[in-house]
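Only one structure is covered here, and it is reproduced in the block below.
Every protein chain but one is kept in place in this view of the complex.
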Amino acid sequence: MSTPILRVRDLQKYFPVTKGTFVKKQVGNVRAVDGLSFDVMPGETLGLVGESGCGKSTAGRSMLRLLEPTAGSVEFDGRDLLAMGKRELVRTRREMQMIFQDPYSSLNPRHTVGSIIGAPFEVQGVKPEGSVREAVQSLMERVGLNPEHYNRYPNEFSGGQRQRIGIARAIALKPKLIVCDEPVSALDVSIQAQVLNLLDDIQKEFGIAYVFVAHDLSVVRHISDRVAVMYLGKIMELTTRDQLYTAPLHPYTHALLSAVPIADPDRERARERIILNGDLPSPSNPPSGCVFNTRCWKATDRCRTEVPLLREISTGHQIACHFPEDKSAQGQSTVSGADFTSH
Amino acid sequence: MSDVVLSVKNLSVEFATEDGSVHAVDNVSYEVKRGKTLAIVGESGSGKSVSSLAVMGLIKSSNATISGEVHFGGQELVGIDPEEVRKLRGLKMAMIFQDPLSALHPFYTIGEQLIEAIQVHEKVSNSEAAQRVKIMLDRVGIASAEQRMDEYPHQLSGGMRQRVMIAMALINSPELLIADEPTTALDVTVQAQILELLRDLQKEFGTAIVLITHDLGVVADMADDVMVMYGGQAVEQSPVRELFYTPQMPYTWGLLASIPQMHTDSLKLDPIPGTPPSLINLPAGCVFAPRCAHRNSVPDGLCLTTRPELTTVSSEHAARCHLSVEQRSEIRISRNIGKVD
Partner (left out) sequence: MFPYIIRRFMLMIFMLFVLSVVTFLLFNAVPTDPAMLTCGKTCTPQIVEANRIRLGLDQPLPVQYFEWIKGIFVGRTYGSGTQTFECHAPCLGYSFKNGEEVTVMIKQALPVTVYLALGAFVLWMIFGIASGIYAANRKGKWQDRGIMAITLIGYSLPVFLIGLMLLLFVIVRANWLPYPDYVSPLENPIQFFQTMILPWISLAILYAAYYTRLTRSQMLETMSEDYIRTARAKGLPEKRVVRKHAFRAGLTPIVTSAGMDLAGLLGGAVITEYVFSLPGLGRLAIDAVKDYDLPTITATTLVAATFIIIANIVVDILYAAIDPRVRLS
């Protein structure tokens, strides 16, 4: 077994909630990320999926130390990221990059595309073979941009093209890991597919590991090798893509998958649906016990008091639930007691 | 039941801008029947919203030219006194929008906004209107409705706000509801709740629904009929099953092939190259030609010179494409799109 490129343990990021006019008094915490543990292997893609506000972006930033984690440990390529000094951190950053959701605000509008993509060379003081310009233009070509547009500004590009610019910048220094935060969520379906394919190809070519953060389950399924499902800052289930999508064991995963409509009218209308009641609880005041218990149809008193720990239920399949779903009952469309409609 | 609630014929909307005229909607025709749902699907900027706003008489900008026919409730709405259309809005036809937070007035309570929706069209006392609002809020699944009526939109969750919008739209039992991307801003679990609610209410009130979306899963879930829009035109129109199982034109194929599917084994995406057209300088031939992989299968470069007409394949299925019906099924089968046996 190879060593993981990224090893995250008990990662926590709390944002303080303050009150007061003169003296800010801390009255609580937004538990945006509340104890994540997982490994990412070289060259693999770990999907991080969950509803908005569950802490995906915060997790993505914290694991690169773009946000200072409240607690926990992050090892990148065997090195303790959180113990690093500023210098070492900057040097390590060339091996880990991030791609953002909003292709409009993540690029400086006053810089040319050439200087945006070339920035990593300058910041890191890396001399590419040949000139920076040549390197940038070959990167542009690689991501499907016209190299002659080197001197154009971001506003002259469409959303999809801007995302390509972001990708070119991220792969400039041949990183070992890229955290992609909803890279295709703002794009139209036809463009989304182009960018997903590009990410796929680049991964194959350079062997980069991805942490792919998204709320769209079908996109995550498409790109991931393994998937972690998050809810209120915690991992509910983590396993291989196929297991997760065909036989989810956590009630939340099950409900989440069931909520996604299938683009096939006959199958869509025939299938049984679980419709969850209510909304996401506030992360500043999460439910006691299992955080999902306010919306879970299987919740018992135990769920309301005892926190279910993330445990390995079979090889490579971790879940955090006292009463996992019955594996054998799945694949068929019936789920005992789960046929919930909202009214 | 085949009573047509809304019938749109050759609707066109043009905006005069400094850069030239924008053909946002170009010659679109469709019908919606009582209790049925027509889905309008397409990428952003394809004219979905503008076409529905035109039906509602909600295009107010002075640079707009609207032509064609909109038959609704026994009246022709294009060209009549705007006051007549206003009286229908909110009473006989209603609309909900993508972002329920910005669609609700931040300064008025939920109760005030819903009561107003009743009182515009009907002389009823405040207390009676409030009573009806409470019943409607209950109906759309808002717990402790009475208390919610005194709250402001920012105090509710996203799903709750969309329920309020639905309650407001349906409070006068309109015959037609236009829902413009009603779940795009919501999470999937909440989307499932809202779609379920719309389906239930449609059954109960017999409302005809025009559902605008870019999500083919939502279309498969909700629609009876589908209209695919591209570059301001309806490029394919058909009942929902035929659209998914025997789609007839390359843009629809492209859409179906580029979405990551939840249920198929194939993980390969087959995206449409290029980007959607600018509506100012539409190509002379087929609007989709610059991105179409099959334009060379049509003889004489027809795709680049001649706009294809909307031609029928079966009584209810039409598409805008120069490919012959035989060519279409060959290509569809070879690309493994739709139902291939």
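For reference, chains read A and B in written order, and residue numbers begin at 1 within each chain.
Here is the rule we use: a contact is a pair of C-beta atoms (placed from the backbone, for glycine too) under 8 Å apart; a residue touches a chain by one contact, two chains touch by 3 or more.
This structure is a prediction, so every number in the text was calculated from the model and none was measured.
Asks: For the chain left off this view, which of B:71, B:121 or B:134 is in contact with it?
Replies: Considering all chains, including the one not shown, the answer is B:121.
Asks: Quickly run down the residues of subunit B that touch the omitted chain.
Replies: Missing-chain contacts on subunit B: residues 56, 58, 60, 62, 86-91, 94-95, 97, 99, 102-107, 116-117, 120-121, 152, 154-155, 165, 168-169.
To be clear about the criterion, only the chains that are shown with their structure count from here on.
Asks: CA centre of subunit A versus CA centre of subunit B: separation in Å?
Replies: 31
Asks: Taking the touch rule as given, give the residues of subunit A at its contact with subunit B in the complex, in rising order.
Replies: Of all residues in subunit A, those touching subunit B are 51-52, 158, 160-161, 188-194, 196-197, 215-219, 221-222, 245, 255-269, 273, 275-277, 279-280, 341-343.
Asks: For subunit B, which residues count as touching subunit A in their complex?
Replies: 43-44, 141, 157-160, 187-193, 195-197, 200, 214-221, 223, 240-241, 244, 254-263, 267, 269-273, 275-276
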